[in-house]
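Note that one protein chain of the assembly has been removed; the remaining protein chains are unaltered in position.
On to subunit A.
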Amino acid sequence: MLIKFLLSRQNALEPHMSKDTLEYHWGKHHRAYVENLNKQIVGTELDGMSLEDVIIVSYNKGNMLPPFNNAAQAWNHEFFWESMKPGGGGKPSGELLELIERDFGSFDRFLEEFKSAAATQFGSGWAWLAYKANRLNVDNAVNPFPSEKDKKLVVVKSPNAVNPLVWDYSPLLTIDVWEHAYFLDFENRRPNYISVFMDKLVSWEVVSKRLEIAKARATKREMEEERRKKEEEEENSEDEAVEVYVDGDESESE
């Protein structure tokens, strides 16, 4: 993958993110998460599942199992590297920009909200731009009038290793605000790091691509749900038909 090639040239994101940072952040922290995860899941039922499935299963509705931290951090960091590119920054365009303007008012307001979330995440964690399809948290609940308007872009922040996959959102962009991400380059000046990230590193092409995928997935899910609903209805109506004849008066049925 392109980013892996770039990371092997660890000065690719200079001067905005130093070679030293990449060496430690990617070469030590990220690598450790992957290696430790492998050690934890080898020979278990999680082995062979996709990383996203491992995350959801080990999140265990908030009562995290041991592999969660490593799995989520491995996913988060890969997502983070892919969100950046040399010569990044600027503004998004096309549908992404339209949705941002629709859901935040303007690109600048989105930027404020995102930067504020990143700056106020207390302790370690991440800030995200995510695509939220309107799904209620109750298994058999259904939005009676689903429409494109219900699907929104949101800015969220999460602590430690948690990520929006566990809330059933589709992440589009993230910034790592664990101190190890910025301490070598910015010491304690987190807001400067966030600004440099947004102005010089963010890869809006990747974010747009993710948005497309997220929308396609949401649509596909909706279609599947509709199909399933129709099947259920048909089954139910067949049963009813049988009951009527069984209960009918014998003399009248002739």
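Keep this in mind: contacts are C-beta pairs under 8 Å (C-beta built on N, C-alpha and C of every residue); 3 or more make two chains touch, one makes a residue touch a chain; residues count from 1.
Throughout what follows, contacts and distances are computed from a predicted model.
Student: UniProt protein name for the omitted subunit, picking from "Small ribosomal subunit protein uS7m", "Superoxide dismutase (Fe) 3", "Phosphatidylinositol-glycan biosynthesis class X protein" or "Nicotinamide-nucleotide adenylyltransferase"?
Tutor: The record for the missing subunit names the protein "Superoxide dismutase (Fe) 3".
Student: Touching the absent chain in the whole complex: find that residue among A:Y24, A:F114, A:Y131 or A:F197.
Tutor: Among A:Y24, A:F114, A:Y131 or A:F197, only A:Y24 touches the chain that is not shown.
Student: Which one, A:F107, A:W167 or A:F183, makes contact with the chain that was left out?
Tutor: Considering all chains, including the one not shown, the answer is A:F183.
Student: Name every residue on subunit A in touch with the hidden partner chain.
Tutor: Contacting residues on subunit A, toward the hidden partner: 24, 28-29, 32, 69, 122-125, 159-161, 178-180, 183-184, 187-188.
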